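Only one protein chain is missing from this complex, and each of the others stays in its spot.
And then chain A:
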């Protein structure tokens, strides 16, 4: 038959209170096996309390070639930052 196991992206929450973070990827036949493998590959030393697996092909990523149009417009919006606003020195707690 020879059909290769698909690739999965692994996200691990290292402890409650923190978000899941991308840890890497691995191959598995299905989601259940991806979870089991992720436990062995990425959490051998208690690195996690929760794991998400997502098949890599289901992730849509932005293209770095479009980084200009996507991210540059934010560069000149300095008014979104507190330092844009000048206040007298006497004002406290602001």
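To be clear about the criterion, a contact is a pair of C-beta atoms (placed from the backbone, for glycine too) under 8 Å apart; a residue touches a chain by one contact, two chains touch by 3 or more; residues count from 1.
In this section, contacts and distances are computed from a predicted model.
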| item | value |
| --- | --- |
| Name per UniProt, for the chain absent here [options: "Thioredoxin reductase", "Tungstate transport system permease protein", "1,2-phenylacetyl-CoA epoxidase subunit A" or "Oxidoreductase"] | "1,2-phenylacetyl-CoA epoxidase subunit A" |
| Contacts of chain A with the absent chain, listed as residue ranges | 1-5, 7, 24-27, 29-30, 33, 40-42, 44-45, 61, 63-65 |
